[in-house]
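Apart from one protein chain that is not included, each protein chain of the complex appears where it belongs.
Order as written gives the chain letters A, B and C; numbering starts at 1 within each chain.
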Amino acid sequence: MIEVIYFAWVRERIGLPREQIATTATTVAELVEELKAREDRYAMAFADLASLRVALDQELSSFDAPLAGVREVAFFPPMTGG
Amino acid sequence: MIEVIYFAWVRERIGLPREQIATTATTVAELVEELKAREDRYAMAFADLASLRVALDQELSSFDAPLAGVREVAFFPPMTGG
Amino acid sequence: MRLSVQSDVFDLGAEANAFAAAQTGAGAVVTFTGIVRDNGGTLSAMEIEHYPGMTEKAIAAIMDQAMARWSLADALVIHRHGRLAANDPIMMVATAARHRADAFAAAEFLMDYLKSRAPFWKKEIRADGAEWVAARDEDEAALSRW
Partner (left out) sequence: MRLSVQSDVFDLGAEANAFAAAQTGAGAVVTFTGIVRDNGGTLSAMEIEHYPGMTEKAIAAIMDQAMARWSLADALVIHRHGRLAANDPIMMVATAARHRADAFAAAEFLMDYLKSRAPFWKKEIRADGAEWVAARDEDEAALSRW
């Protein structure tokens, strides 16, 4: 099981802030494909990966990164701090 | 008559903050030569023009500037504000 | 070095004074404060979401980089989250150094990284609706100078 967390408009489109997911995905990109196949709201949230960022265990990462050993995956739009 | 003002170590070497001077100098450089010829303390203060700055009527200027119409000449070392 | 991620409002003046008073030997103090722009009165609030846990780690890493890269005596980052009113302070950065060039460069570096690499997302709440603030290309581009 992996903890998947959503922020900002990703959270709003998917309709929940976090969920536990059982997955056999070996990369972030595979996990995204699994999610998109679930329901339209996921497909909409992940329609444009260029406008999304991903963090693995609270470190910025990339969509081709492996998921082995990862406990927490977060998806969100580009950050707007400051 | 022209008002001549000294600041910082120029003032300390010459020993006074300001004085009225009757001069026929047509440029700042000529005024400096007149002052240097007066007494050793002036010669010492003006020994190295590269370490001095000059303002004419409260605007930064240069040693080759003309004195025509100028009422106030100030001599001082490079500024150390901020 | 101090880092605070908080929902409470903070007092820019009190923070700046406390930061400056703690310095001995550092002649230069730079502060940056980000304030909620009211956009001509159309903004009713700003909501800031963040990623608890990652936020603190990401900012601490950015501060460590700044301390390593410039000759800094001290650094401070305060960043708020939650619901902010127009004209509220959003965040502040302060840096102290012996020479001003270090204090300025480090403050700009911290700001550039906080803008695009710390997990905050701003949403503008207006009378006619709410909208997530889009990241600016200039903010991403600003990182390339460091």
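Points worth noting:
Going forward, a contact is a pair of C-beta atoms (placed from the backbone, for glycine too) under 8 Å apart; a residue touches a chain by one contact, two chains touch by 3 or more.
Note that the coordinates shown come from a computational prediction; the quantities given were computed from them, not determined experimentally.
All shown chains touched by the missing chain in the whole complex, by label: B, C.
Touch with the chain that is not drawn comes from one residue among C:9, C:60, C:101 or C:134, which is C:101.
Considering C:3, C:35 or C:61, the position touching the chain not shown turns out to be C:35 (whole complex).
In the full complex, subunit B contacts the hidden chain through residues 5, 7-9, 11, 55, 58-60, 74, 76-82.
Against the chain not displayed here, subunit C makes contact via residues 11-17, 20-21, 23-40, 87, 89, 98, 100-101, 103-104, 107-108, 111, 138, 142.
By definition in this document, only the chains that are shown with their structure count from here on.
Subunit B and subunit C have Cα centroids separated by 48 Å. We define each chain's centre as the mean of its Cα atoms; on that basis subunit A and subunit C are separated by 26 Å. In this assembly, the C-alpha centroid of subunit A lies 72 Å from the C-alpha centroid of subunit B. For subunit A, the set of residues touching two or more other chains is empty.
Listed for subunit C are no residues, as none touches two or more other chains.
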